[in-house]
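What follows is a structure written as structure tokens; I'll ask about it next.
Just one protein chain is left out here, and the rest sit where they should.
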Amino acid sequence: MTGHAKAGRPNQLLRNLNSKIASIPMMLTAVVIFLGGTLWTVVYSFTNSKLLPRMKFVGLDQYERLWSAPRWLVSIENLAIYGVFSLIFSLTIGFVLAAFMDQKIRFENTFRTIFLYPFALSFIVTGLVWQWILNPEFGVQSVVRSLGWTSFAFDPLYNQEIVIYGILIAALWQGTGLVMCLMLAGLRGIDEDIWKAARVDGIPMWKTYIFIIIPMMRAVFITTLVIVASGIVRVYDLVVAQTSGGPGIASEVPAKYVYDYMFQAQNLGQGFAASTMMLITVAIIIVPWAYLEFGGRKRG
Amino acid sequence: MTSNSVSVRDLSLNFGAVTVLKTLNLDVRDGEFLVLLGSSGCGKSTLLNCIAGLLDVSDGQIFIKEKNVTWEEPKDRGIGMVFQSYALYPQMTVEGNLSFGLKVAKLPQSEIDKRVARAAEILQIQPLLKRKPSELSGGQRQRVAIGRALVRDVDVFLFDEPLSNLDAKLRSELRVEIKRLHQSLKNTMIYVTHDQIEALTLADRIAVMKSGVIQQLADPMTIYNFPENLFVAGFIGSPSMNFFRGEIADRGGRKVIAVNGVDFGMESYPARGPLETGRKVVLGVRPEHVKVDESVPGSEEHDAVVDIEEPMGADNLLWLKLAGQTMSVRIAGARRYAPGTALKLGFDMSMASVFDAVTENRV
Partner (left out) sequence: MADTASIDHSTITSTSAKSAAGPRGKKPRPLFSSRNIMVYGVLIFAAAYYLLPLYVMVVTSLKGMPEIRLGNIFSPPMEITFEPWAKAWASACTGLNCEGLSRGFWNSVRITIPSTIVSIAIASVNGYALANWRFKGADLFFTILIVGAFIPYQVMIYPIVIVLREMGLYGSLTGLILVHTIFGMPILTLLFRNYFSALPEELFKAARIDGAGFWTIYFRIMLPMSLPIFVVAMILQVTGIWNDFLLGVVFTRPEYYPMTVQLNNIVNSVQGVKEYNINMAATILTGAVPLIVYFVSGRLFVRGIAAGAVKG
């Protein structure tokens, strides 16, 4: 780029060329895969593609079929139950654990290591362990029965009514450590003087948490919420490992519906329609958050 | 033009809709120490970065040694630069820092050694050559940073607030050292700072900047005594110049500035042109140009009462009220006035500045 002493402005395309070359993978990924791929899927969700994608538009047919399929309805219901409870429990448990961790305790690192290690494990491993622990023949149920309570029943993975809660238990075990860590970082970010001021004012600790600390941690809560929520929509491996969607179709989830229709049932149109619905779900979570987070920041 | 080292012609810089520099012109003479002075956000560092080639200009040209370098890479402009945060490469030793640019330029090792040794000698950092920047004090780090500019063997040195990260004592020490360096090397130096003491002590000429425009370019004493406009007058000097808003009045053929019923005679003021009666003006007088209990030829005496006294050792600063507003007066430290003391003020109008109230320019 060391041109001669020309008065004119050099070619803008060639300026900073190395930087542009280094960004080519990002540009390709962003435009071709993320933008292009998403649009492609949305467009083809309006076709009657079966084994191979075909450009034959059938309007909203795929969506009508989707929303009348019992398996999809069960998936959505499961996702709703799983989503609501895992948000409530992971935020609550995560915050409470973080609050306890923040009491200037001994062995904080040990406790944190213990709470967080499940997060290092894959959903497959998590699912298989909990499948074993919840096994009615050998697991918790049989242990409690052998202690003398012979009518004790706890077999979530074999009971259509409560199977989704069995998955929830495993998911919470895997994910609350992360929430705890984020919350703890949030708590540590709060000025020590707030605590001193509250103590001088004689406000009891639990009130300080609820009325002062939690409102101050709004940003951390929202970030955590978004992370947990976008993880919920993606839940797939855990179900595959723990129940394979069973018993029957009782623990099906949307992500699994998509995969099964795309790669097993060879009904691409259904898969595309279902994945478009997943996209909409994520958009419902992300758009208001992005608006609050970034739109608000610009105004402020 | 022949004696100009750095010339900036009609330089403009916009970041989106924000104009940082407005068709700016500046000529820096060969061997001159020029200070760009202004508060943060005035565009002084931006201008320096443009000269260095670290920012692309939106419009205009930059010449260094008569060569148009507007679109040259920084390394090809014949400049060295010293930064506020020192910007030493933390993983390299002092020697590595000094020689990095020379190695990139693929100079022979013997030449590199020679230049590093010379720079180390000038700055007296030979004992530090094998150390890492993290093992140096702030003052030592800034010496190394200056050394890095020195080894490049260039005509123009750019300083971007180089002393701002140092404590007061070190700052004044290094200030003297930079001045000595300039006297011995006789390079062109362009020095950005927000500190007026640095500007006044170091500069051959100062360019006072505000909102991307050079307000006044002159030697320090002219800037201090004959500010070109209200902004420069208020920006330079501590405590700030005393300002009185009033208008030109005619008292029986005698021109005065009337401020809230107090008259200031204009006989000794070196006015640039005729001053029409009724024109709204701002009178500016530096605290040391007001005499206490001493008669000043051609000036009326004003009665005032000391409000607060601030003894500062060499000086004594008196705060008092005149013509309905607070003003300060600087007198010798040995002369003490308790609060409540009545005294007489005489204004040295030959050293005063008068500005048009509307254009804010000197009249």
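All chains are identified by letter, namely A and B, in their written order; residue positions are counted from 1 within each chain.
We adopt the following convention: a residue touches a chain if its C-beta (ideal position, glycine included) is under 8 Å from a C-beta of that chain, and two chains touch if they have at least 3 such contacts.
Keep in mind the model is a prediction, meaning the values are calculated, not measured.
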Where the complex has a chain not shown, which of A:72, A:95 or A:130 is the residue touching it? A:130
Out of A:116, A:162, A:214 or A:265, only one touches the absent chain, namely A:116
Which of A:11, A:29 or A:92 touches the chain that is not shown? A:29
Residue list for chain A contacting the dropped chain reads 12, 15-16, 18-20, 22-23, 25-27, 29-38, 40-41, 44, 53, 96-97, 100-101, 103-125, 128-133, 135, 138-139, 142-143, 146, 173, 177-178, 181-182, 185, 223-224, 227, 230, 233-234, 236-237, 240-241, 244, 255, 258-259, 262-263, 268, 271-272, 274-276, 278-279, 282, 286, 290, 293
For chain B, residues in touch with the removed chain: 49, 52-54, 73-75, 79-81, 83-91, 100-101, 104-105, 145, 148-149, 152, 160
